[in-house]
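For this depiction, one protein chain was excluded, whereas all remaining protein chains were kept in their positions.
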Amino acid sequence: MTLHFFLVICMIICALAAVMAKRMIHSAIFLALVSVLLATIMFSAYAPWAGVFELSVCAGLITVLFASTASMIGRGESYAKRERKKFLFLPPVLIVFGVLVWLFGGQITQVFQISQTPAVPAFMTVGDVMWNLRLPDLLGQLCLFVAGVMAVRVILGEGSDE
Amino acid sequence: MNSLLTPENLQFNYFAAIMMFFIGLYTMTASRNLIRLLIGLEITSKGVMLAFVSVGSALGAMSFVQALIIIMIGVEAVVVATGLILIIRAYKQRGNVDPTKLSGLKG
Partner (left out) sequence: MLLNGIFVIIPVIGAVICAFLNKQKQAPGLLANIILLFGFLISLHIFFMSLGQEWFFGEDVLSAFMLIMIYMVALAVAFFAVFAASTKRRGSYFAILLVITAGMAGVVCSQDLFTLYVFLEVVAVASFVLIAFYNREKSTEGAIRYFYLSSIASAFILFAISLLLLYTGDTTYEGLVKTILQTQGNSAPLNIILGTLAVALMIKTGLFPFHSWTPDAYESASSPISALLAGIVTKVAGTYALVLVCMLLSIVNFGIEHNTVGKAIMWFGLGSIVFGALAAQEQKDFKRMLAYSSISQMGYITIAAALATPLAMAGALFHIFNHATFKTLLFFCAGNVKKATGTTAINEMRGLQEKMPYTSATATIGMLATAGLPPFSGFWSKLFIIAALWQAGFIGMSVTALFASVLTLAYFLKLQRGMFFGSASKNIANVKEQGMGFLIPCFALAFIIIAVGIYFPFIYNNFLSPFIKVLQ
């Protein structure tokens, strides 16, 4: 119980650090930390598959993408100095917002407490759910991958031809 | 190991998810820097994933929620990659100008 609280609070702090960091590469690393913490929470909540994907894709692949962009652009030193002032306000704003949500959120969660039995029976495995119920989503993901490949090819791979 | 994420602390989890979502949304609206925008997007989706996991464990529909999260991660990776590609293109075109700056959002 307390460990869970600790993990979640660490995650929020890492998220704050990621948006307030001075260097692009630090932002990427803090983001990876957020992913690792989230993956730990997922493992502890008996969601191993989601945790594995979170670790490999979000903490691995996306961090690599961010880091390589940072090195390619060559502005890893500091980015957007002017607007960093705005982010100094973020922690106090967040605390005020959090207190407000904590005070009034009780009522909101009461309102939301009606959820009945889930539509999907608990005995189905992840694979079953994916292939039997979420087939349209997989189709959409296929389209998305084609679109992503075309994005890389059109925007980076080919020159201008006007 | 017992589940750290019991249905009893659903409220706390949802609170944390709202906090994460707020951080991400603040970043996305306050920043004119594209990389920071992408980081904000990532953080919002992390918040949503935390909410999904806690809802799944509260309802006992873990496999359904895991399927949604896996698909979401795939979608997110493609979107982030596309955003980074656009940034690199802007850098190539503008050269010395800060490539990540969005010059105003006026209509």
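Every chain is named by a letter (A and B) in the order it is written, and numbering of its residues begins at 1.
As a convention for this text, contacts are C-beta pairs under 8 Å (C-beta built on N, C-alpha and C of every residue); 3 or more make two chains touch, one makes a residue touch a chain.
Just so it is clear, the structure is predicted and the values come from calculations on it, not from any experiment.
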item: Candidates A:L3, A:V64, A:V96 or A:L139 - the one touching the absent chain; value: A:L139
item: Residues of chain B in contact with the chain not shown; value: 14, 17, 21, 24-25, 28-29, 34, 37-38, 41, 44-45, 47-48, 51-52, 55, 58-59, 61, 65, 68, 71-72, 75, 78-79, 82-83, 86-87, 89-90, 93-94, 102-103, 105-107
item: Residues in chain A touching the chain absent from view; value: 111-112, 114-120, 134-137, 139-144, 146-151, 153-155, 158-162
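What we mean here is this: only the chains that are shown with their structure count from here on.
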item: Centroid distance [mean C-alpha coordinates] between chain B and chain A, Å; value: 4
item: Chain B residues within the chain A interface of the complex; value: 1, 3-6, 9-16, 18-20, 22-24, 26-27, 30-33, 35-36, 38-40, 42-43, 46, 49-50, 53-54, 56-71, 73-78, 80-82, 84-89, 91, 98-101
item: Chain B-facing residues of chain A, complex; value: 1, 3-5, 7-9, 11-12, 15-16, 18-19, 24, 27-28, 31, 34-35, 38, 41-42, 44-47, 49-50, 53-54, 57-58, 61-62, 65-66, 69-70, 72-73, 75, 79-80, 83, 86-87, 90, 93-94, 97-98, 101-102, 105-106, 109, 115, 117-120, 122, 124-126, 128-130, 133-134, 137-138, 141, 144-145, 147-148, 151-152, 155-156
